[in-house]
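Below is one structure, written out as structure tokens; comments come after it.
Excluded from the complex is one protein chain; the other protein chains are retained at their positions.
In order of appearance the chains are A, B and C, and numbering begins at 1 in each one.
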Amino acid sequence: MPLEFERPILELEEKIRALETTAREQNLDLSEEIGLLKEKLARLEREIFAGLTPWQRVQLARASGRPTTLDVAQGIFEEYVELKGDRAFADDPAVVGGVARLEGRRVVFVGHQKGKTTKENIARNFGMPHPEGYRKAMRLMELADREGLPFLAFIDTPGAYPGISAEERGQAWIIARSIQRMSRLRVPAVAVILGEGGSGGALAIGVGNRVLIMENAWYSVISPESCAAILWHDAKEAERAAAALKLTARDLLSLGVVDRIVPEPGGGAHRNPEAALAELKRALLESLEELDGLDPEALWQDRYRKFRGIGAFEEG
Amino acid sequence: MPLEFERPILELEEKIRALETTAREQNLDLSEEIGLLKEKLARLEREIFAGLTPWQRVQLARASGRPTTLDVAQGIFEEYVELKGDRAFADDPAVVGGVARLEGRRVVFVGHQKGKTTKENIARNFGMPHPEGYRKAMRLMELADREGLPFLAFIDTPGAYPGISAEERGQAWIIARSIQRMSRLRVPAVAVILGEGGSGGALAIGVGNRVLIMENAWYSVISPESCAAILWHDAKEAERAAAALKLTARDLLSLGVVDRIVPEPGGGAHRNPEAALAELKRALLESLEELDGLDPEALWQDRYRKFRGIGAFEEG
Amino acid sequence: MALDRLFRRRRTRGGGREVPELWVRCPRCDAQVYKRDLEQNLWVCPECGYHHRVPVETYVAVLADPDSFEPTTGKVRPTDPLGFVDTEPYPERLARYQQKTGRPDAIYGGRATIGGVPSVLLVMDYAFAGGSMGSVVGEEIARGAELAAAENRALVIVTASGGARMQEGALSLMQMAKTTMALDLVFAKRLPYLAVLTDPTTGGVTASFATLADVILAEPGALIGFAGPRVIKQTIRQDLPEGFQRSEFLKKQGLVDEVVDRRRLRETVVRFLRLLYPGEVDAA
Partner (left out) sequence: MALDRLFRRRRTRGGGREVPELWVRCPRCDAQVYKRDLEQNLWVCPECGYHHRVPVETYVAVLADPDSFEPTTGKVRPTDPLGFVDTEPYPERLARYQQKTGRPDAIYGGRATIGGVPSVLLVMDYAFAGGSMGSVVGEEIARGAELAAAENRALVIVTASGGARMQEGALSLMQMAKTTMALDLVFAKRLPYLAVLTDPTTGGVTASFATLADVILAEPGALIGFAGPRVIKQTIRQDLPEGFQRSEFLKKQGLVDEVVDRRRLRETVVRFLRLLYPGEVDAA
């Protein structure tokens, strides 16, 4: 289902396709008309995407077809294996991860995993982890440390699961542990907000030496809907909340919360996942290169400086 | 309830007490008779205890009134605090532990915990841990490492709990992890078999640089009853199994499984816990002294040499 | 994160209020208790043991050895990095809380000895924006940890928080990482960190520094968790079990070490600190 603001673009695309069909079937030369329309399409897309509101970006970040962690694994790694289970209680399908080869170099990765269909999404709990998911992530952090492999984390969750089953097994406790464990990694760590970066459930795997964000992803202390429900007692004020929370990639860059924006192709990552993943791969490789040669102590110091320095206050 | 072979001792004690009462109430001088009986008592006790069968020792190891881990904590530490819970799923009452002061020196301790009464025993699950118990033990190992405090483990379990709840949460997995974690301690570790040392559930906290055993404790790959059930299809053959398994302190010392036997007072630790704990305290202090000054690497090497060397085989 | 809803209710509850009433009604057992008696009882209902919320100064008074407390917080003041406006602009909201509490943000603390153990004692203030953690709270926690590490002090934090502070957006979220990492300076020096969780402690505070303590104590009946009960109810669309997310429940779940009555808080904290603190401690 297309997003509201995508409609004009999709309609124009439809028109172009129709003209192309006509040209082919009737053997007419409509190349000039088509060329003009394509120019118009590009302009329209640029215009619409230049003026996107934060709320529209939130919708893009949730758009179906947007690359998930496993799409990223499929798309940017030459090969990968998934490790499963937390070796204690369950295998949380909302978190995936394993070992992979990225441009010949071995890495350990982890990420939130949403489904593509409703059925899949239910199976994946909409990418909302239970404590088991974070325990799986921590198992992978252990592995990265032991094998001395860089650690990549892909964030895409509305938040950690807020239900009884998660609370009674210490959701808060495990998120804190996961933050702590990741901050202690002895290897380079890069986190990417792929789509949704919902609160503590996202940050639990977000303590990277570099934190990247996809152009249309969001990352926030609270979802716009929940924020609106609290502040204005109306989840429909989410649009207002999205703007107030400064949750877009550009906002976060200027706040110092992320280090780099990974550009998405015209129309967003969901309309051209391959191009998006190519950009992501480039950004990841460059980030890893920046961290090459840093020893465990230097990597810790780097992370400490980074997160210790985030915040806004006055002295005195 | 006294054990069968304790009866003659108890009867004689009763007789002495009766005479003493008579002497006091009737104001008679029976000191000579009483003195003779006391000598006889000492002789009887020595005789009976010198000839104890392995099965009788197993019964002593289970005798009610025998010091439990918390009795040890109460008895040998100047002060202690208990830490509770595994910070993940539950607090297992079958495992206790915390931080303590032993002759002025801080230590971390952990141990299996049985109850004194049936009700208490049910609450403590008869000292049979669930995975949570081992997770608590591992939490304490982390603490010992971080604080650089010696680690003391008190073993007194018929075995890890063999039930659905334990299996489905990975009983085998957590025992393996606990063995591994303890073997990796960066601090001196001393394990003591207090009473029952039942199989993997005992060894999970048994990987000490020194392994001590109380004189009447047992430590075995399987309980005599289970062994008998398997080999002779009759748990009543437990007496035979107890002998075959070589599970007594003296057997284990000669097999190289334990390093030192802590002598128990005449009649066994349950008849005179204070004297037993005084001996235990002395043994613990001496063991810790032996390990003083060893750095983490040396401590690991010490443990590796020790356990790597246990086993009986021929080359060629 | 459901802070504002919570602190709107705050004024009707015990502890922080300034109205000079003589009698206080217990919200749990309805007993009318003479206010002075309640104060002497550390705001624990003598009838049913209900723990009223108390001002931060109470915890300092309870825990710090007499005359040992020396405040270090208060030099850091919040700003408005997002230009956040909800029902009122964030700066106005801040000004209101600052006026009410006399402090720049939701945390108060400093150096103290506790049972003779040199410590840094930090207390979160639920009366200030629901104890929400923004940049200032995060900074003060980090500075407190750094101070403890630098001066070989134990770290003791009393928490009370609805979670992260929405009005500072992702900056608030990042305080979870910042505070967590700062604790490692304390741990690296083998110094103990003890947390006392009071009602309520939820959201980003629970999911970061609060639950990483060597020893976690909780006041009786305190609500402690990640998601708030309202959010959970919305998620599962059914009522929560009695006692869910309360201290006693968490104890059973192995998530806190002890549930401690406020009247025994000091002796309990001292008992733990004296065993966990690596240095010499005078008999205090």
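Structure notes:
The definition used in the following text is that a residue touches a chain if its C-beta (ideal position, glycine included) is under 8 Å from a C-beta of that chain, and two chains touch if they have at least 3 such contacts.
For clarity, every value in this text was computed on a predicted model and none was experimentally measured.
Across the whole complex, the hidden chain's contacts among the shown chains comprise A, B. Screening B:97, B:133 or B:170 against the full complex identifies B:170 as the residue touching the chain left out.
Residue B:247 is the one among B:247, B:262 or B:288 that touches the chain not shown. Residues of chain B in contact with the chain left out of this view: 160-164, 166-173, 175-177, 179-180, 183-184, 199-200, 203-204, 206-207, 219-222, 226-227, 230-232, 244-247, 251-252, 255, 257, 303-304, 307-308, 310-316.
Listed for chain A, the residues touching the missing chain in the whole complex are 79-92, 98-101, 106, 132, 135-136, 143, 146-148.
Rule of thumb we're sticking to: only the chains that are shown with their structure count from here on.
Centroid to centroid, with C-alpha atoms defining each point, chain A and chain B lie 53 Å apart. Note: centroid distance chain B to chain C, computed from Cα atoms, is 42 Å. The residues of chain B that reach two or more other chains are 87-89, listed in rising order. Annotation for chain C: residues touching 2 or more other chains are 211, 253-255.
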